[in-house]
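Since the structure comes first, as structure tokens, the remarks are kept for the end.
Apart from one protein chain that is not included, each protein chain of the complex appears where it belongs.
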Amino acid sequence: MKSTMRGVTLHADWQPRPGFKLGAKDIDHKQTYLGSKVWKNPKVSIDEHPIPEPKDDEVLIEMKAVGICGSDVHMNQATDDGYIFYPGLTGFPTIIGHEVSGVVVKGGKNAFDKRTMKPFKGGEPVCAEEMVWCAKCRPCADGIPNHCEKLDEIGFNVNGGFAKYIVLPSRLVWSLEPLRRAYKGDDIFLAGSLVEPTSVAYTAMIQWGGGVRPGDNVVVCGGGPIGIAAIRIMKTQGASTVILSEPEPARQKIGKLMGADHVIDPTKENFAERVLQLTDGMAAKLYLEATGLPTIVYPAIEQAIWEGRTLNSTVVVVARADAKMPVTGEVLQVRRAQIVGSQGHSGHGTFPHVIEAMAAGMDMTPMITKKIKLDQVPENLVLLRSNRTEGKITCVDFN
Amino acid sequence: MKSTMRGVTLHADWQPRPGFKLGAKDIDHKQTYLGSKVWKNPKVSIDEHPIPEPKDDEVLIEMKAVGICGSDVHMNQATDDGYIFYPGLTGFPTIIGHEVSGVVVKGGKNAFDKRTMKPFKGGEPVCAEEMVWCAKCRPCADGIPNHCEKLDEIGFNVNGGFAKYIVLPSRLVWSLEPLRRAYKGDDIFLAGSLVEPTSVAYTAMIQWGGGVRPGDNVVVCGGGPIGIAAIRIMKTQGASTVILSEPEPARQKIGKLMGADHVIDPTKENFAERVLQLTDGMAAKLYLEATGLPTIVYPAIEQAIWEGRTLNSTVVVVARADAKMPVTGEVLQVRRAQIVGSQGHSGHGTFPHVIEAMAAGMDMTPMITKKIKLDQVPENLVLLRSNRTEGKITCVDFN
Amino acid sequence: MKSTMRGVTLHADWQPRPGFKLGAKDIDHKQTYLGSKVWKNPKVSIDEHPIPEPKDDEVLIEMKAVGICGSDVHMNQATDDGYIFYPGLTGFPTIIGHEVSGVVVKGGKNAFDKRTMKPFKGGEPVCAEEMVWCAKCRPCADGIPNHCEKLDEIGFNVNGGFAKYIVLPSRLVWSLEPLRRAYKGDDIFLAGSLVEPTSVAYTAMIQWGGGVRPGDNVVVCGGGPIGIAAIRIMKTQGASTVILSEPEPARQKIGKLMGADHVIDPTKENFAERVLQLTDGMAAKLYLEATGLPTIVYPAIEQAIWEGRTLNSTVVVVARADAKMPVTGEVLQVRRAQIVGSQGHSGHGTFPHVIEAMAAGMDMTPMITKKIKLDQVPENLVLLRSNRTEGKITCVDFN
Partner (left out) sequence: MKSTMRGVTLHADWQPRPGFKLGAKDIDHKQTYLGSKVWKNPKVSIDEHPIPEPKDDEVLIEMKAVGICGSDVHMNQATDDGYIFYPGLTGFPTIIGHEVSGVVVKGGKNAFDKRTMKPFKGGEPVCAEEMVWCAKCRPCADGIPNHCEKLDEIGFNVNGGFAKYIVLPSRLVWSLEPLRRAYKGDDIFLAGSLVEPTSVAYTAMIQWGGGVRPGDNVVVCGGGPIGIAAIRIMKTQGASTVILSEPEPARQKIGKLMGADHVIDPTKENFAERVLQLTDGMAAKLYLEATGLPTIVYPAIEQAIWEGRTLNSTVVVVARADAKMPVTGEVLQVRRAQIVGSQGHSGHGTFPHVIEAMAAGMDMTPMITKKIKLDQVPENLVLLRSNRTEGKITCVDFN
């Protein structure tokens, strides 16, 4: 084993916008909770890094498949004034990549495999959470780690997976053994790299949206990876009619491939009218806002709720946006509806449930439309700034 | 027994606004779901009515205490162009009054007392739901009668309780026997007349808001009867700190009397700042919007949610308003919060739970600040157009 | 239309066992809540009955498909001392048959179609609940009609569906229109006749058992119709591994056909060991006791809970039995488990959800292994006393 490895490294300049004040968890010149307020001139390069050594509680993992996420693209993309798009927790330079899947090389002396409750032997196929919840703050103690008050994030402020190796605390690592029932050879890792984004959708739709009972209808607004994953999860959970609202033909196509019963183009059709038509006037039990355009999307959803006969429906907000949704309280009252927010993918048994559901046939891998090498990650980060036809682009060769 | 009785009767003229179209459940010249679009020149008079005779499933009840509700005031109040304020289901002329409490005179042959599962003998103290859910439509069959698709409403489109007698289907009638543990003599009926509005607050806070666990904090926005009832219910359920936000001193006073730990005047103090200060930075698990001014109130609540440490908080909307709440989805995400709507008081065991809770000490009667006779109902309907110092005004003499 | 019709009529003699006392809802010589304590010498005959006329709230339905249920068999089967097997609510003579499906002939003036909210025109394909919940008692008012305190039961104490026509209150009738998406011609009625038993399993597994999230495992004990329906529902809801425990090969086969991933013969294999082996040591989130043999089945389930790693698992009891389950409280504590009971199929949106799920592909019709004429119902009631190879036997010709 060499002592160094190459890693797709994001660099940027610490140039806080006027008026920016360091927050409680910000570290001067190093880390901030508000990326787009601080970091300028992002640049990705493939740098040499020492191969990390796992501490007592950590595991060293050799990467096998790592997907590119929209966040990766936005960290590497600047607005006209030079600041990065990505608004959240960031500490640069860092190796990016957080949809990780690979094989355990070795574990520290206190690291153990949650599946077997034994120390790692090496060779175990695994994936990992992206959120390094602290296990010590009040939300963590209360069982809500997605809202950890001392959070780190893999590939954002600690080194991520676009590299030959990564070290991670064992509590974030989940065995992919069950996937052997459904996948052959290294396909296990393709599926494994999708556990993280699928868990984001699972948290939104099932943990906080309450899921569906067989016979309920669902509308997913936005055919990006989270929306697409939500479609597949909802069909797996017995949704009767799942409708994808998405203007982009390539995304419509992948939505159908992943199980959507119907697709609406909201720029050409009346959303509420179509939803009612496709559901015999019932509309839906669950709506997912996964577009980031709530000012446009919410009024359309509200109309469907108002005119549909389904009571107790839930709108789940999973896409970030600053813009205000114009919400008519009376609609929530008369139709007994609710709006809930969701973020993250940790806790609540989500990762192991997603893995087990994948093992039982919830195949997400058709989302992956392109496989690349480590060297190609930078150019694909640029490609995805404008491309809307690819599903997931996944790095599968880290040499 | 005389064959007629006097009843406080609301009359108005059927003069639909331009463009008004009869809806599915509207009846020309008789009933509409959109009162303020149709009825003009409201006028209350005390008229003679025949004493009604109960059908097989019905009960004849002699009124003992009936409260005045804001809806009663708004049916009798016109805007500048002459149309009534009240926007909902209405059919005139009708005897108004729906917070009813009295004594059973007799029951039809199929009417029975839900408490004893036996026919009524006469003499039973009872109150009743205001919503005449049909028991046949899909929401009723599904157990969500507050959203009945064939609803009638007592005192709105069928004769109500500001009269010596009323007939009601037995399924809406609930025994007040348990209240004998807590009240003497006719005070049972004062408490009984408050079961309906208390059940509206119980439905909002507990059924749909999810209630609190001992140790949670609550903020109630708006010190009208529903807000006041919510305060008392939340203290009964073990809320640690209950804060009332209300500018009117008389309402602040009654809020404190009913259990609020703190009162905020949101016109003079920074709402979010005060909430955080009074809760050691936690803010609240449950917020009630009971003002009807969501454009002002929601942003303040949102700020408290954003800055407070409580996760999973819920905003319950119980006051009607056309205006849009400006909702930042990201706040719902980051703080794992939700907004839910609530209407009605029927189903879910609410009435019998409220009665039993009152029997065990949840005393709502301090809300009643004035007792009147039937003859005084009309003038008090006018008084309440502007008065903001009275709590409940309750008719206790129907002769 | 003739004025009479033939109906499969169950007769028996009112000969209460020593010590039997009429209960509150029993009617001397006519009806009892405790069938096996009263009725002797059951006899089925095909009798002429007047074609019933619907009252204002009722619907006249022409039968198209009606399944035979185990209860039908047990009402017609006597123990050695001559008393009927069936222990529940019964009033004889009555036309039996309660898994009904057919076409509306006409409706009374207040009867309406819950799907359209309009009066019936005739010609609508429908099925119906078997439980005539009263809509007036406290459980009905509270939204728990399966526990109605004034219950009648179709085909038990009021005339059922093994006849050309039936009349039913419209609130019990559900449209089969959605099934046209999935079935051709009269197959809609085969599916329709299975809505009732499927709803019993849906109530047990989803309403009270809490259902599963994709990735959970399920064990169904007993491969009768309810167990078989539960298997299909659980696979529809995304259960990862569903195991049927059942010794009878014919039932094992139908279980696999309906989606069971694995079958255990508990008389030949160690139940807990096999469950653990098939689930990688996790055991199950949901167990269904559908055998009626809890003294044998529960200890085996308990062992699987104790040795499996799944927390929060639920055992649902849906089969009636007098025998006591030996329950170790400590197992419930250490594994955070629970035991719940379920009966009935009404309320909670169950019927329309089952119909909609069937329309979306949850096909139960492979359960039907034999189609018969009305004349053949009596002989098949006898056949099913001993036969354990048939799934559902369904009457499809009522002439």
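Letters are used for the chains, namely A, B and C, taken in the order the chains are written, and counting of residues starts over at 1 for each.
As a convention for this text, contacts are C-beta pairs under 8 Å (C-beta built on N, C-alpha and C of every residue); 3 or more make two chains touch, one makes a residue touch a chain.
No experiment lies behind these values; they were computed from the predicted model shown.
Shown as candidates are A:G19, A:G143 or A:G185; the residue that touches the absent chain is A:G143. Considering B:Q77, B:N110, B:T236 or B:N270, the position touching the chain not shown turns out to be B:T236 (whole complex). Residue A:G347 is the one among A:P178, A:G347 or A:G391 that touches the chain missing from this view.
Summarising the interface, chain A meets the missing chain with residues 24, 57, 112, 114-115, 117, 135-138, 140-145, 149-150, 169-171, 346-349, 351-352. Residues of chain C in touch with the missing chain: 138-139, 142, 144, 146-147, 149, 208, 289, 294, 309, 311-312, 317-322, 324-343. Within chain B, the residues in touch with the undisplayed chain are 115, 177-178, 202, 206, 211, 213-216, 233, 236-241, 280, 349, 352-357, 359-360, 362.
Criterion: only the chains that are shown with their structure count from here on.
Between chain A and chain B the centroid-to-centroid distance comes to 44 Å (mean Cα coordinates, whole Å). In terms of their C-alpha centroids, the spacing between chain B and chain C amounts to 40 Å. Those residues of chain B in touch with two or more other chains are numbered 138, 142, 144, 149.
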